[in-house]
Every structure is written in structure tokens, then in C-alpha cells.
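Every protein chain except one is present and positioned as in the full complex.
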Amino acid sequence: MHSSTPKPLKILNIISILMFIVSLGLVFFYAPREAVMGEAQRIFYYHVPSAWLSFVAFGVTLIAGIAYLRTNDHRWDRLGIASVEVGIVFAVMALLSGMLWARPIWNTWWTWDPRLTTYTILLLIYFAYLMLRQGIEDPDKRARFGSVYGIVGFISVPITYFSIYLWRTIHPAVFGRNESETKMSMEPQMLQTFIFCNIFFMVLFVTLLWHRFRLESNTARVEELRMRASNA
Amino acid sequence: MIEIHNLTKNFGMKPVLRGVDLTVERGEFVALMGPNGAGKTTLLRIVASLTRPTLGRVRVNSFDLPAHADSVRRVLGVVSHHTLLYGDLTAEENLRFYGQLYSVENLSKRIEDVLNQVGLIKRRHDLVRSFSRGMAQRLSIGRAVLHSPDVMLFDEPHTGLDQEASAMLDKLLKSVAAQGRSVLMISHDLPRSLQLADRVTILSHGKIAYDSPTKNLSLADFAKTYNELAQ
Partner (left out) sequence: MKSYLQAILAIARKDLAAEIRSRELVSAMLVFSLLVVLIFNFALDLDKSARENVAAGVLWVTFTFAGTLGLNRTFAAEKDRGSLDGLLLAPVDRTAIYFGKLISTLVFMLLVEAVVLPVFTVLYGISLFNISLFGVILLGTFGYGGVGTLLACMAAQTRTRDVMLPILLFPVTVPVMLGAVRASTGILANAEWGEILTWINILVVYDVIFVAVAVMVFDYLIEE
């Protein structure tokens, strides 16, 4: 176990920062003004990647949970909690950017459309996961329960999305408009910017996840050393 | 019989048992003693299949734990501080419940035999809520022997009992042990342990620090050893 940042992670740090700066340039200067939605559309380049990556984060937690239950190796549990926290950050970014995007275009902060509603529920499940872990002292139990809830939570999301979607198809919402109804014209420079931002966010995701994972590992190591010292 | 070899148990990072070696032969009554926090209850819980060991080997009647936990549970009877009885049910209903969990044959007859053995046949239709601590503890022993286990584990069964109830319990323990069972009992009571057990052991700092037959062991000597080791 390294106590100083490993070389690949240092490189990722630099790449993340560089890509961020480049993305700013691309988003605000290179990509043209969108025909239908105007300047507000630029948020889309940050909104979409953070949204789908928060789903990926949840998926990582699912796999980590199953792996922990199978192997009892605490490293999987650390990956799980790291992924949930990074996922929450990305999800909140996605929600906030989504709201900033919606307001000027549809004149409303919020719509109860299926994706957004399911997304909020997803966030609530994440928070419940964190609260569950906080209420347990025994690390083995905490890891086990976290894994189980991660699995149960993840499985519920598709069913939840589908049932809300079904509901809104049969009973369209009285207020607010469906996101997918709004058209957006896509020119080549926009596509390039979009792809770049997606890659940037993926790099950012891995970087943050790695940092958080190392934080968790180091915390565990400190605990272990402290225990050894007090038992000596 | 119980075979424990190099048993280690950590709770998270905290070591509680650090390599315990202990054997209880068929028909032997062993008292397990030691200061508070030494890990006695943890040891018992591991043998009872309620907690998993971190390292080491535990075998009951040649069944390995935790792999063959169900086989072990079938031959195990456990009495602890908690009576594991339901206050809102009668004595008979409590025994019937556990009898069904253990798939005891001829359950009704067996319940009657057990109630007679623990001297509670007259109270069979009374709610356990109305029992004194002594009576509840006796019924708890009844619950534990209902399925005719080979091995019995007791965790300080005399806690909270007055002289009379304790004496009754001793008689019961002796008769239970006499039926050829292996018994492991946690106790803080030196004279009682010497009286009831075939062997006494002391668990200190997560290891067995002392293990001796009780025959020809005087109370004074044992008390001295105990006070030395229990620091």
C-alpha cells in the first residue's frame, strides 16, 4: 500500500485539469450557439456526462457489493462507498445543471417527467445508503449491509423508471414538458465538443473515484495501526 | 465433544481471541473462567455457531464450523443470560415452538418429560411473563435439552438467582451432565466451578492461560492462581 500518491494518479490529476480547461474553451468558444435553445444549451455538455456517469457509479457500487459478499474482502466495500460518494456529487451536478438548463428554456425549475423523477429517487437511495452505513459501528456488518442495500437499490431503479414512464405515458403531466420532446440541432463542432466533454468527465470520474478509494484505504490503515499500537 | 484449535477472532481490527486451544471430551464438564472482557462469551458464541471465527478450527462432534453449522446446531443446547423464551406464551407453548424448530419427534411426550425434569409441570399453562427468574432459567434449560443434544453450552446460568434457585440449578446441571453430555460452562463462581466441573480453565488476554482437572485441586490454590492470571 502506497502512502504517497502513485504516479498514474498524479498523471490523471494533470490530465483532468488540462481537459477541464480545454473543455471550457470548447464549450464557450468553439461550439456554436445552438439554434433553438440559445446560450443556455451549453450546459448540456456538462449535464449529460455527469448524469450518465452517476448511473455508472451506482453500477460500480452494485458490482462492488456483490463482490464483497462473495469474497469478504474489504477493498470491495471501500470501492462501493467511494463510488456512491462520487456518484452523489455527479448526480447533484447533473440535477443542478439540469435545472439551470430547464429554467430559461421551459420557464420552470422542475418537471415531474420520468427521468427526472427516477433520478431524484436514485439520489434518495444513495443518501439512504450513506445513512445506513453511518448507523452501524461494526465494519463487517457495515460492509455487508451496505452491499445488500446497494444491490436492492440498484435493482429497483429500472422497475421504478419503467413504472413512472408508464404512468406518464398514460397520464401525461399537467404541467412541465417532457425533456425528450424538445429538439436540438446538432452541428459537427457541437458533436466534437460533446464527445470531448464526455471523455473529460470519464477521466474526472476515474480520478475522483481513485482519490476517494485511496482516502478510504488510508483511513482503514490508520485505524489498523492505531489498534495495533493500543494492543501492543 | 468440542475441539477448538488455534481459534482467533477479531472484531474489525480489535483482537478478542488470540489462538485458543481447548478440548471438551465426551461426558466432560469444563468450566471456563476469566476476567470480564477476556472473550469467554465470544468463544461460546463461536462454538454455538452464532459468530464466525476469523482463523482457526472449531469442531463439534466431528462437524466443522462454520461449514456444517446446521449439523452442529442439531446436537447443541445453549443456555445464556437471555432465556430465549417468549413472555407472552405459556411454558408449554414455548417448548412446542422450539420443538417444532428442531423437528423433535413425539413432541407432546417430550415436552411433558422435560417439564417434569425441570420441575415446572404444574406451571405448564402459565405465561412465562409470570415466572420468577429462577423458574425462567429452569425452563430455559428445558428448552435447551428438548432436542436431546449431545453438547451443552452455559453462559453464567446462575446470574440473578437466589440461593435456593441456584441449588436447584446445580442439581439440574449435574443431572444434565450425567447423561453423558459434553458441557462447557462460563462462570465467575470459583467454588461452584470446582464443585460441578471435571476441569477448570482460565481464559486471559484471549488465550487459555490455565487448564487443570478439578480433582484434588483446593479452592485456596485455585483462587491464588486465578487472581494472578486474571490481571
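In order of appearance the chains are A and B, and numbering begins at 1 in each one.
Note that contacts are C-beta pairs under 8 Å (C-beta built on N, C-alpha and C of every residue); 3 or more make two chains touch, one makes a residue touch a chain.
Being a predicted model, the structure only gives us computed values, none of them experimental.
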*asked:* For the chain left out of this view, which of B:Ser49, B:Ser182 or B:Ser204 touches it?
replied: B:Ser49
*With respect to the chain omitted from the figure, which of B:Asp64, B:Glu93 or B:Asp198 is a touching residue?*
B:Glu93
*Decide which residue listed in A:Val48, A:Val92 or A:Ile136 touches the omitted chain of the complex.*
A:Ile136
*Just the residue numbers, please: which parts of chain A touch the chain that's not shown?*
69, 121, 124-125, 127-128, 131-132, 135-137, 141, 144-145, 147-149, 151-153, 155-156, 159-160, 162-164, 166-167, 170
*What is the set of chain B residues that contact the non-displayed chain in the whole complex?*
45, 48-52, 70-71, 73-74, 76, 78, 80-82, 84-86, 88-89, 93, 97-98, 100-103, 127, 143
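FYI, only the chains that are shown with their structure count from here on.
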*asked:* Distance between chain A and chain B based on Cα centroids, please, to the nearest Å.
replied: 51
*So in the complex, which bits of chain B are touching chain A?*
11-15
*Can you name the residues of chain A that touch chain B in the complex?*
138-140, 223-224, 227-228, 231
